[in-house]
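The excerpt is restricted to a subset of chains, each kept in its original location.
Which chain is which? They are A, B and C, in the order written, and residues in each are numbered from 1.
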Amino acid sequence: MADNVVVRNIPRTHPAVLDALAAGGTATVHEAQGRTGLLAREIRPVQSGASVAGSAVTVLTHPGDNLMIHAAIEVCGPGDVLVVATKTPNTDGMIGDLVVTSLRARGVAGIVTDAGVRDVAVIREMGFPIWTRAISAQGTVKASPGSVNVPVVCGGQLVNPGDAMVCDDDGVVCVPRERGEEVVAGVQARTANEDEKRARFEAGELGLDMYGLRAKLTELGVEYREGES
Amino acid sequence: MADNVVVRNIPRTHPAVLDALAAGGTATVHEAQGRTGLLAREIRPVQSGASVAGSAVTVLTHPGDNLMIHAAIEVCGPGDVLVVATKTPNTDGMIGDLVVTSLRARGVAGIVTDAGVRDVAVIREMGFPIWTRAISAQGTVKASPGSVNVPVVCGGQLVNPGDAMVCDDDGVVCVPRERGEEVVAGVQARTANEDEKRARFEAGELGLDMYGLRAKLTELGVEYREGES
Amino acid sequence: MADNVVVRNIPRTHPAVLDALAAGGTATVHEAQGRTGLLAREIRPVQSGASVAGSAVTVLTHPGDNLMIHAAIEVCGPGDVLVVATKTPNTDGMIGDLVVTSLRARGVAGIVTDAGVRDVAVIREMGFPIWTRAISAQGTVKASPGSVNVPVVCGGQLVNPGDAMVCDDDGVVCVPRERGEEVVAGVQARTANEDEKRARFEAGELGLDMYGLRAKLTELGVEYREGES
């Protein structure tokens, strides 16, 4: 049984996989893994334009208590993404600029949290990216046990330690570590395909023709009428 | 009966009317047409500072399916605003950067959607304005029939093809095509009036005096007390 | 009984106290007064990066009616924060650029509202800071009585006239006027403390060591496991 444990070492997603996932972006990654793994869209970026992919170091905390976040920092490594889940729904500002300073000192790449953050003005200035359910000045205590690097549910998705968290302005997708390479292959195929399509769309070609949709519309019984201007 | 039809030609709001409505802005337009036509305030701009008015090309889609959006693009013209409604509430990212590329190639001015969009980082860079209920990486299929240029309900308002969609940082207002000139007249009267008031407010005059509200307060029984500092 | 009154003069929080609270920021102020006084986090800034602290001039209005806001402007002074509450929940755009122009002419520092605002594009350009529950083009009338400078509930918190409203990107905290100096003392102690901690975090020290949390984890029965990479 795994209540209240801190696991020091975890297998991580390979850096090359992380780079390729970040290059693809959340929408393409989500598509490439069969439309699974998307965290709830209520988890939004605090900043604009950031794009990050890193291995998940997971934290399961008591609501309103950030003790276990401090325990998690010690086991984070460069490029990791800290994933904070809570035992019950909670939107307190569990993470502020001091915790971010500590995470940055260890090279952590970003935070994804099902709870809330505070000190966002300072954190934006620091340029440290966070995806969160809430911005709240509500502070927290350091009093209750929890776990680090156990499977957690964040944004309605199961996240295992070491899974790839892909985060950008569209939201956050979790890619299971063991599926990383397979998903990268799909992402790269899609990206190439999209580049080609983009050029054709720019040239004025229609999706109806590009995707062969006219026949489908007919088959589905969609009827055209001339109307009048 | 009008299930599953694409209407190619629609009457549009006159460009001069559209320009005048855009210059007025949503709050003034809404006021000038008797406080009607305002879409649900949950439909928000993806970008900051954009202001657009265009004739509505309407799409009614199956939730999670963007087939009919492709059918709509073909019948869009320069300056139009694509208005996307769904048969049941849905917040999937039905529109991404490829669809936006295609719309831009046809000169479309913007999008208003009751559903969601994805690829917002790229779309913001492209400078293409969108008002949407949701940002979501959730992709969609191209499998189900729907309609283009039929009356739709978007953001709780009835939108007819060719109506003027007025969109800015305050939200979106729909002006029925046949009311366009009447509303413009109201907008222009109000704008002139507001410019004059703005100057007086800047000079320190009070609304109590400008609008003659002191008598109204007395009549309503509002009592003044000195209090103490 | 105090229905429908306008109180002209109120005791205000001392400017030095306001400056010190603004310097502390909402999260630190909230912490320093025992985690009380935080307005609902749904009240968000319209702009980014603004930080304001001012004495509350309170308004209690009928929903959808901004008559009493005009009455309030007359009794506002330089540096005040206008606090708008409604008799029932309402998100109409009760405040637009004209009201803001009038408030600015009197030196008012900002607005906190439980209702909504409109004309946000213009207001952002003016650089006038607002914290609000909603952005909405929905206009209002000037028809119903209400009160100015009576105790109100805004964002779920009791606000008395003259209380300090501390507002930044994290939200809004209300500091009762009579507690101002006590809270400032707490804020300053915390700020000094946080500066020192920030330096240590930057140097790589862990919160586990800085706060002496390792013993606490053991006491709470949190168990460490090696795991494997």
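As a working rule, contacts are C-beta pairs under 8 Å (C-beta built on N, C-alpha and C of every residue); 3 or more make two chains touch, one makes a residue touch a chain.
Since we're looking at a predicted model, the values are computed, not measured.
The copy number for the entire complex in this file, given 3 shown chains of one sequence, is 6.
The criterion applied here is as follows: only the chains that are shown with their structure count from here on.
The pairing of subunit B with subunit C is characterised as different-residue: of all residue numbers used at this interface, under half are used by both copies.
Chain contacts: subunit A has no residue touching two or more partner chains. Interface of subunit B with subunit C (complex): residues 25-27, 30-31, 35, 38, 41, 44, 48-49, 51, 168-171, 173, 194, 197-198, 201-204, 206-208, 211, 213, 216-217, 220-229. Residue ranges on subunit B touching subunit A, taken from their complex, read 4-12, 67-68, 70-71, 73-74, 91, 93, 96-99, 101-102, 105-106, 116, 118-121, 124, 134-139, 142, 144-147, 149.
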